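For this depiction, one protein chain was excluded, whereas all remaining protein chains were kept in their positions.
Order as written gives the chain letters A and B; numbering starts at 1 within each chain.
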Amino acid sequence: MTVKSIPLRLDMRGDTRVENITARVQTALAGTGLKTGVVTVFVRHTTASVLIIEDEPGIRADTVALWDRLIPADPGWQHNVRNAGEDNAHSHLRAQMQGASVTIPFTDGALSLGAWQQLVVMDFDTRARTRELIVQVLGD
Amino acid sequence: MTVKSIPLRLDMRGDTRVENITARVQTALAGTGLKTGVVTVFVRHTTASVLIIEDEPGIRADTVALWDRLIPADPGWQHNVRNAGEDNAHSHLRAQMQGASVTIPFTDGALSLGAWQQLVVMDFDTRARTRELIVQVLGD
Partner (left out) sequence: MTVKSIPLRLDMRGDTRVENITARVQTALAGTGLKTGVVTVFVRHTTASVLIIEDEPGIRADTVALWDRLIPADPGWQHNVRNAGEDNAHSHLRAQMQGASVTIPFTDGALSLGAWQQLVVMDFDTRARTRELIVQVLGD
């Protein structure tokens, strides 16, 4: 078995925007030449998440509405109160609950995603940032 | 190190029902003959999740009540509004937050679960479906 590590960089705008990275991860996987194993896609930030969704405009809109209701932006969060200039406590809280990575099996060189499963990065921050990800592939 | 991939199929009824798959995953692991490594259990759908719970009737009931409160069914979700015939936006939103997979270490051929940890599939959809899972085992 072999380990391959492929970095990805995304320019994102924050504000709970979604970037679909399914094709990029599949291309990274194909580049390894490995046929079976697992891929871990990991985002190296505390205000963005990697997750799996059915990626259509309704779900994107509902996801924004849901997070705005469950964990609203609020100047009163202690992260904002105690750290001058910070306004993104809600971004941290959303990202830590949603998670920084997903692990997906692959077989015959293809991600074993279901028909409607798409791999996305969700950026919860309040401003544009460049996001670094690692696609870590373990397999034969 | 070796990779083994074991498919599982479950007939589920939706409605935040729980299916305990601990024994099936342990049997799949035993069938590989591997002694130490990690198991990733992945569900290939966007309205169901794999997770670890203490599986007793109280927790099952509380989990349904919790999701009904945090992410209720609602015809007003955009996924339902924009896609004719869809009523399962809440199922998608619950599943994407809860996650499609778990990764569990194993040693001496047994899952390293704690005394009260059970591996379950939770089906958030609004109708019965057959669910495909993959048990991906990496180890020696």
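Here, a contact is a pair of C-beta atoms (placed from the backbone, for glycine too) under 8 Å apart; a residue touches a chain by one contact, two chains touch by 3 or more.
Bear in mind the structure is a predicted one, so any value in this text is a computation, not a measurement.
K.L.:
Write down which of B:6, B:51 or B:95 is the residue touching the left-out chain.
P.N.:
B:51
K.L.:
Can you name the residues of chain A that touch the chain not displayed here?
P.N.:
Residues in contact with the chain left out: 1-3, 5, 40, 42-46, 70-71, 77-83, 86, 89, 92-93, 96-97, 99-101, 103, 132, 134, 136, 138.
K.L.:
With the missing chain put back, which residues of chain B would touch it? List them for me.
P.N.:
1, 36-38, 51-54, 56-59, 61-63, 65-66, 70, 97-99, 102-105, 107, 112-117, 138-140
The criterion applied here is as follows: only the chains that are shown with their structure count from here on.
K.L.:
At what distance in angstrom does the C-alpha mean of chain B lie from that of chain A?
P.N.:
Distance between chain centres: 20 Å.
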